[in-house]
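Omission of a single protein chain aside, the complex is shown with its protein chains in their original locations.
Let's look at chain A:
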Amino acid sequence: MDWDVLIRYAPSLGRGFLVTIACWASGCALGLALGFAVALAAGARSLALRAVLRVYVEILRGTPFLMQLFILYAGGPAVGLRLSATEAGILGLGLYSSAYFSEIFRAGFAAVPRGQVEAAMSVGMAPWDILARVRLPNALVAATPPIVNTLIVMSKETVVLSIITVPELMYQMQTMAAETFTAFDAIFAMAVFYWCLVEVVSRLGRRVEQRATAFLASRA
């Protein structure tokens, strides 16, 4: 290991790490919101709407993330969508992850027993209250572990953003490796960074999961 090189590049690596976290967090926040909306809309009566959403999910899940990013970043201007590399990266990550999140929410909603919703309807609760107070808390019991899992997968997918020149960790590492011929050190350091990030996410995830399922633990 060439520690001098790592120390010299520490500021740019640190900046890259922060960009990675920022892209990951905002991309996933967008993905969760979109995925939630898609899952809700997928329960609509309209067959046409459901078909459109099905195609949306299948395309985003069925094609490589890298390809989607290229289309968004390089192809965007052709339809008037001019995005910086970072904006394209965040939007791309949001769209890509929304397909996975929507399937998780859909499965979560499907796991809520019909009777609980009927009980809420029978007392005259409004759809919004039924969603917020009955369906969602129950759906999250089933949905939280796969959501955390997908968050972890997405944290590593952020390396792909380096290819459209988002100055995230991978991009900074490649720059360092190219300038100093220290490929192995760079990759090793990167592994440590990502591993730390994943560890934090999974610990937080476990805590959220415990909260979501606390009432199950109280089973006699």
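Throughout what follows, a residue touches a chain if its C-beta (ideal position, glycine included) is under 8 Å from a C-beta of that chain, and two chains touch if they have at least 3 such contacts; residues count from 1.
By definition in this document, contacts and distances are computed from a predicted model.
**Q** Would you kindly match the missing chain to its UniProt protein name, picking from "Multiple resistance and pH regulation protein F", "Amino acid ABC transporter ATP-binding protein (PAAT family)", "Peptide/nickel transport system permease protein" or "3-oxoacyl-[acyl-carrier-protein] synthase-1"?
**A** "Amino acid ABC transporter ATP-binding protein (PAAT family)"
**Q** So one chain is hidden, and I want to know which residue out of A:Leu6, A:Ala107 or A:Met125 touches that hidden chain in the complete assembly.
**A** A:Met125
**Q** For the chain not shown, which residue from A:Leu40, A:Leu66, A:Val134 or A:Val198 touches it across the whole complex?
**A** Selected residue, touching the omitted chain: A:Val134.
**Q** What chain A residues would touch the chain not displayed?
**A** On the chain A side, contact with the omitted chain comes from 113, 115-116, 118-127, 129, 133-134, 137-138, 141, 215-216, 218-220.
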